[in-house]
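Up next, chain A:
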Amino acid sequence: MTLLRVEGLNKRFGGVVAARDVAFSLHAGEMLAIIGPNGAGKSTTFNMVGGQLTPDTGRVVLNDEEITGLPPRVVCRLGVGRTFQVAQTFLSFSVVENVQMALIARHGQTRDLLARAASLHRQEALGLLARVGMEVDADRPIGELAYGDVKRVELAIALAASPRLLLMDEPTAGMAPRERAALMQLTANIAREQDIGVLFTEHDMDAVFAHADRIIVLVRGEIIARGSPEEVRTDEQVKRVYLGTTGHKAALRARKAAHG
Partner candidate 1 sequence: MEPSFLLVQSLSGLASASSLFVIASGLTLVFGVTRIVNFAHGSFYMLGAYVAVTIVPWLLEFDRSPWLFFLGVLASAAVVGLLGVAMEILLLRRIYRVPELFQLLATFGVVLIVQDAVLWIWGPVDIPGPRAPGLRHGVYIFDQRFPAYELFLIVVGPVVLGLLWLLMHRTRFGVLIRAATRDREMVGALGVNQALLFTGTLFLGAFLAGLGGALQIPRVSASAHMDLSIITEVFVVTVVGGMGSITGAFLAAVLIGQLQAFGVLIFPKITLVLVFLLMAAVLVVKPWGLLGRPEPAAGRAALPEGILHPRHFGRLEMALGAAALAALIALPVFADAYMLKVATEVLVFALAAFSLNFLVGNGGIVSFGHAAYFGLGAYAAGLLVTRIGLPMEPALLAAPMAGGLFAALFGFFVVRLSGIYLAMLTLAFAQIAYAVCFQWVEVTGGDNGVVGVWPSAWAASRQAYYYLVAVLSVAGILALRHVIYAPFGATLRACRDSEARADAVGVNVRKHRWLGFSLAGSAAGLSGGLYAFSKGSIDPTLLSIPMSVDFLAMILLGGIQTVMGPVLGAAAFHSIKDLFMPLTDHWRFFLGASIIALVLLFPRGLGGAFAMLRSRAGQRRLAAVTAA
Partner candidate 2 sequence: MAAAALAGLAPARAQGAPVKVGELNSYSRMAAFSVPYRHGMQLAADTINRAGGVMGGRPLEFVFRDDGSTPGDAVRVAEELLTREGCAFIAGTFLSNVGLAVADLANQRKKLFLATEPLTDAITMAQGNRYTFRIRPSTYMQTRMLVEAARGKTQKRWAIVAPNYEYGQSAAANFKKLIGSAIPGAEIVAEQYPALGRVDAGATVGALAQARPDAIFNVLFGPDLTAFVREGNTRGLFERRLVLSLLTGEPEYMIPLGDECPDGWIVTGYPWEQVEWPAHKAFVEAYRARVNDTPRLGSLLGYVTVQIVANLLNKAGTLETEKLVDTLAGLTTDTVSGSVTMRALDHQGTLGAWVGETVLRGRTGTMRNWRYADGANYMFPEAEVRAVRPGA
């Protein structure tokens, strides 16, 4: 069934068109990737779905409920979890407390003045951490973790909302290649097992083509191609305007990684 339906999204910043008639849909348990060169409108589209931006026109519908222009906290309560390009966690909290905090929010207990926050939902939080393989580090300060592990915890935080949809903005940015593959595999497994739809943007083509069920290619705010990884890979227009440049970029990135 259709989990997310995006219809005719338009967004302009001054004279620049960031999104033009963007429309797509996403099914439960499906992984949909949005790719495209820098400035193609990926983040804009993403933020219009997540509530960080309001579209000029168009609709975002989640489970037959319109969420266009709702703020992120409301979108979250309707079943959307999200991770950020630069991991956003509660730095002063321990690993498990980060997840507990998300659970406290989900259960609407943030204004509770009496309970002890440290003991609320601890078991559930440990369970979520176990799902992402971080239960051993549960009581460490999150600031001590390696970045890849932080990303995993962030995934657990997003899962705490029991989302039906996960929005992941460049989930593997800043990670080592081996960590990337593991995180994407983990995400894919969770999505399939729990029937969660995943919408993600990604620069790393390996991750995209290995795990996406479908791919949307955005260029200058417009969708120029969509389809299965195989269809997109062979699309002439995509090759011309995008994959060529990305190949160049991938080389650059590799060089950067090698030279620090």
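As a working rule, a residue touches a chain if its C-beta (ideal position, glycine included) is under 8 Å from a C-beta of that chain, and two chains touch if they have at least 3 such contacts; residues count from 1.
A quick word on the picks: all candidates are chains of the complex that A comes from, given by their letters.
Keep in mind that what you see is a predicted model, and the values were worked out from it rather than measured.
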Query: Touching chain A in this complex is which of 1 or 2?
result: 1
Task: Name, in rising order, each residue of chain A that touches candidate 1 in their complex.
output: 50, 71-74, 76-77, 81-82, 84, 86-94, 97, 101-102, 104-106, 109-118, 120, 141, 143, 157-158, 160-161
